[in-house]
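With one protein chain withheld, the remaining protein chains of the complex are depicted in position.
A and B are the chain letters, set down in written order, and residue numbers restart from 1 in every chain.
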Amino acid sequence: MTSTTAHTHTLDIINLNIALPRGQRLLRNVSLQLEPGEVRALVGESGAGKSMIGKAVLGILPHKIKMTEGEILLEGAHLNAMTPATRRRTVAKMSALIPQDPLTALNPVRKIGPQITDPLIRIHGWSHQRALARARELLDRVHIRAPDRVMHSYPHELSGGMRQRILIAAAFAPSPRLIVADEPTTALDVTVQKQILRLIRELQRETGTAVLFVTHDMGVVAKISQKVTVLFAGRVIEDAATHTVFENPAHPYTQALIAATPTPNVSARPFQPVPSALIAELHRDTVAADALFAQRGRR
Amino acid sequence: MADVTTNSPRLILTDTNFRLWLPLLWIGVIAAAALLAPLIAPHDPLAQDLMLERLPPFFMDGSEPGYWLGTDSLGRDVLSRIIYGARIALFVSLIAATTTGIFGSALGLIAGFYGGWADRVISRLVDIWMAFPPVLFAVLLVAVMGTGLGSVIAAIALIDWTRFARVIRAETMVQARMDYVDSARIGGARRAATLVSEILPNVMPSIIALLMLEMGIAVIVEAILSFVNLSISSDDPTWGSMIAEGRGAIHFAWWVLLFPLIALFMTVLSFSTLGEGLKQRFDPVLK
Partner (left out) sequence: MNQMTQPTPPALFSIRDLRLSFADRAHKPLFGPAPRVEVLKGLSLEIPEGRITGIVGESGSGKSTFGRILVRLLAPESGQVLFDGKDIGALGEAALRPLRRDLQMIFQDPMSSLNPRHKVWRIIAQPMKRYGRGGDRTDAITALEKVGLSAHFADRYPHELSGGQRQRVGIARAIALEPRFILADEIVSGLDVSSQAQVLTLLADLARDMGLTLAFISHDLSVIRHLCDTVVVLHHGVIVDQGPVEDVFEHPQSEITKSLLSAIPHPEMDETWWDDMPEPA
């Protein structure tokens, strides 16, 4: 890469701010780093902005939502400094997305095969043979029997779990430096979820790919990640190693999130709602922070 | 309160407001012209004066004061004829669209909600109906029934009920699959009551949008029938007959054609835009 510091993070997000056109802030001074081969979970409830971070990195923020401040460095390269075209190419080459909804993420009128191989040929400049071989290899790796038959099928002919496995294969095929997994198991049954998590974990370890894993499920966080960023209303509430977060959570909100996640192990601990006083306090903090931010902006 | 997130009131985009207020303004102007025609029209729309034939509009050389938009080949005031034409246009569109809307929507609601035989019969009827070329159908109908406002309205209703039936049927089918319909059943509602009190309010924005569109279409159909002299008596000023008359003189008296055309265009555009605007305004869940 062009600009490298002494130590290059796979992903370095510095003071990221994202807002709606009227100035309503969706992300508030978010900073986080991702090391090579690391899985970092982004956890929070709906509206916490966890998906926005991944979308900002990949440059697929919804229309009208804009980055207002901050830096995103992918393998040390400043994404903001690039022209849109360069940025798109850089991001496409180095990263991939595993989307939440395996149903809509695949084009229903195209066969599976080209949907996996096209990006390999188009973006990574591979030969057709090489792309095909890699697709077959990856489909086999995600335990799809008869990869050739599957590559000739249409998405609707496959089950939800199968489609998600295909999307995982497609994401890992070019061995990207970074994968953004946006709630990839939310729509799945628990047994299928475990298979999918296992696949992501294994492939990620084999390829050394760093994964930004967006989820709302503290249970999934505990299983898949080494680092956690807890978000509330677009703010980073806690950023720590996963074992620290579960063994000794620093922030009361993190503690509350863990306590609100039910487990079948009733005797271990009761399960409690997040105290509304805590939520109210966090909202007050957010409002105060926004006022400060607006003041600074005016100066 | 216990729950965290509260939705802020829906953003009303200025875009939507434009879609509401601009067409409403124009339709208001046209409606006022129609209602107050005898008071505001500068001249009798039928008064001919061959001394004043084909006077140009006020901004051109040779215009007469008082004849703002000029006169036609018989020396009739174009502005006055447009104003009186608005009466017929609005009357026809209001009655025709309402008749069409009630009839077509009722069939669409029944077909979409009850399904089965009702749906099969209504849907086949729609298919058969749509196989007729509509304008030919209208011309035929007026030819049989004789010219006159009643025939025009009947022709529009008979042609266009299928539009309501089709769209409202599809919409009703979507709504009928919603859980709130099951939940009304759980709450002991009868089928017919569910249709009226649960589904109808949800389909209403579409009905209103279609109604507005239909009013625009009715204005056009009336103009087309006038154009081919099959509407009301050719003496009465209608936009369609004015356009037909103006056609012949387009090279040397373009205003006779252009001004009624603008009135027609603006009115039709206003109705269809208003329909969309109203739908967005009154849809509580539309993003």
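Keep in mind that, in the parts below, a residue touches a chain if its C-beta (ideal position, glycine included) is under 8 Å from a C-beta of that chain, and two chains touch if they have at least 3 such contacts.
Owing to the predicted nature of the structure, the values given are computational and were not obtained by experimental measurement.
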Shown chains that the omitted chain touches within the full complex: A, B
Listed residues B:L74, B:L94, B:A189 or B:I208, member touching the removed chain: B:A189
Residue in contact with the excluded chain [from A:L61, A:I121 or A:A222]: A:A222
Positions on subunit A where the hidden chain makes contact: 45-46, 143, 160-161, 189-195, 197-198, 201, 216-223, 242-243, 246-247, 256-258, 260-266, 271-274, 279
Where the missing chain touches subunit B, by residue: 1-7, 9-10, 178-180, 182-191, 197-198, 201-202, 204, 284-285
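Methods note: only the chains that are shown with their structure count from here on.
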Whole-Å separation of chain centres (CA-atom averages), subunit A against subunit B: 51
